[in-house]
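Heads up: the structure comes next, in structure tokens.
Just one protein chain is left out here, and the rest sit where they should.
The letters A and B name the chains in turn, as written, and every chain counts its residues from 1.
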Amino acid sequence: MSRPDRVVAGSFIVAILAAFGLFFVYLRGGQTQLEGALLFLTLGGIGTGLLVWAKRLMPQIVDETQSRHHEPVSEHDQEAAAETVMGGVGELKRRTFLSRLLVGAAGALGLAALFPIRSLGEVPGDTPFFTKWKRGSRLVDVGGNVVTRETLKVDSFTTVFPEGSVGSADSQAVLIKVQPELLQLPSDRAEGAPEGLVCYSKVCTHAGCPLGLYLAADHELRCPCHQSTFDVLNGAEPVYGPAPRALPQLLIEVDDDGTLRAMGDFTEPVGPAFWNITDGPA
Amino acid sequence: MTRRTAEARLLSRILRIGLVLVIGGQIVWSFRPSPGQALSQTAEQGRALYEAGCSTCHGLQAEGTVNGLSLQGSGSAAVSFMLTTGRMPLAAPGDQPMRQEPAFDDEQIDAIVAYLAEIAPGGPAVPEVDTSKGSLSDGAALFLNNCSGCHAAAGVGDSVGGGRIAPNLMPASATQIGEAVRIGPGLMPRFDEENLSEQDLNSIAAYLHWLRDNGDEGGLQLGRVGAVAEGLVAFVVGLGLLFLVVRLTGSKV
Partner (left out) sequence: MISKKLVEGVDDRLDASSFIARNLKKVFPDHWSFMLGELALYSFILLVLTGTFLALFYVASPELTTYRGPYEPLQGRPVSLAYNSVLQLSFEVRAGLVMRQTHHWSALVFMAAIVAHMLRVFFTGAFRKPREISWLLGVGLVVSGIAAGFTGYSLPDDLLSGVGLRIAYSIAQSIPFVGNWLASVFFGGEFPGTALLPRLLALHIFVMPLAILGLMSAHLGIVWHQTHTQFKAPGRTEDTVTGTPVWPKFALKSVGLGFVTFGVLTLLGGLFQINPVWFYGPYVPYSGPSPSQPDWYAGWLEGLLRLWPNWEFTIFGVTIGELFLPAIVVPGIMFTLLAAWPFVEARFTGDHAWHNFAQKPREAPVRSGLGAAGVALMVVLFLAGSNDVLAKYLQIEVDTFNTVLRWSAFVLPTLAGAITFIVCRDLRDRPRHPIGRPGAMTVRRTAEGGFEELHDAADEVRSP
């Protein structure tokens, strides 16, 4: 046997053995790495065998030349073809009134065909402007436990929701405790951040990712997606990255028994902007 | 004798006396009582170590200096964490603390912790973390919700901006995990018992330790960083191997 012959034979034999191996591994319950390796040997064996066979054992016809069979289309033929096509088109165009009506019908059908898109789902209406937070909503954590003034120490944070809507995508908020004297909120916002407890929307105003990073020593919230960074002490104004707007704040107050309650919905619509965000709800 | 040797002998005598004075002074100095109380033996050992290795930056009374934070109220958890992970002592003030071989052995660390508990009381104590009591599924959920934003979904760490890196958690011991959660070292926020309970710590530590040896049924873990590594492998290994095959199979003309 010549050398290529041996390579081809060997490849196919490896493929056969590996296929049996696969069968065996499969019977024994399967194992991902073995399956991958044996598939590689089976498929690669067949492939290598074929490649070497084709390249080395088959007649070396690599320089056969053929015409590309491109006869430049004669003007006469092109004219004839164009006339055939345009002749048919002309038949339609000849009846101007009817063909315009046809176009109108097609257009109307096209427009009508767009309507099922509307059936796909709900129109947004006012929903982007509101979340589930209401005046008096108690703050609860992911486990549904009520959050009180004692829950957090300075430099700590947790994710909060309005009671009854744990896991709500638009209502999610992050509650942070800082040293009260460090906060630099305007007076109307400062009232909603008692005892150094400040609460912001957790939905990044850039592309909507949840803000998972709190860099406590720098008092910054950072987004894992595109690194937008917000200054917690200063109304969550963006200080780095592509986020264009501050995080909406959730003004909170401390109840008589120490529980934290929202004073209303967020100060602005949450999340990234949409075209009529400045209009406000209808 | 010659003038030279006389001078030499005088010099050596001065040096020897000086040496005795210095060493003796150190020894005497080290026995001075701290304000108020007498120290236990461990704490005494700790004092010597602290003053030699830490006080330059953190102050003799752990009050802090321009080079190092005050340790008052930082807690035994903080001291233990910094020393057992080798983050402290820093080679130079201003360096970023990073996990490395600890400068002290366990006994010495216990001593320093004991000493600082005396002169800088308060703050989180070293937590008792028992991974065998933890629940893997609770730990995974807690970790994903609270920690994965900085430390990555599989705990391998990620950069958090400004040249700082939330570290890979695989080398951390259960106690170190608990300590870090309670004190919030560096940029990290802290979580006390109201936020993450003792059982929560057990679960998180159990999960992180489970991750050390489990979860890679699919094969080589590629750093557990996700699509970046996968894309690189697709090009280098996948397309690379196929490119080689194609080069060998096709002609060059």
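Assume a contact is a pair of C-beta atoms (placed from the backbone, for glycine too) under 8 Å apart; a residue touches a chain by one contact, two chains touch by 3 or more.
Small disclaimer: the values here were computed from a predicted structure and weren't measured.
Asks: Please identify which residue in A:L211, A:L247 or A:A262 touches the non-displayed chain.
Replies: A:L211
Asks: From the listed residues B:A48, B:L90 or B:V245, report the one that touches the chain absent from this view.
Replies: B:V245
Asks: Among B:A154, B:A172, B:L187 or B:A205, exactly one should touch the missing chain; which is it?
Replies: B:A154
Asks: At which residues does chain A meet the chain that is not included here?
Replies: Residue positions of chain A that touch the missing chain: 26, 29-30, 32-37, 39-55, 58-59, 61-70, 117-118, 120-124, 127-128, 142, 159, 161, 167-170, 172, 202, 206-213, 223-228, 238, 240-245, 271-279.
Asks: Quickly run down the residues of chain B that touch the omitted chain.
Replies: 136-137, 139-141, 144-145, 148-150, 152-154, 157-163, 165, 207, 210, 214-222, 224-235, 237-239, 241-243, 245-247, 249-253
Going forward, only the chains that are shown with their structure count from here on.
Asks: Can you name the residues of chain B that touch chain A in the complex?
Replies: 145-146, 148-150, 158, 160-162, 164, 184, 186-192, 194-195, 217-219, 245, 249, 251
Asks: Within their complex, state which residues of chain A touch chain B.
Replies: The contact residues of chain A facing chain B are 32-33, 36, 51, 55, 62, 142, 150-153, 155-159, 210-218, 222, 224, 227, 229, 240.
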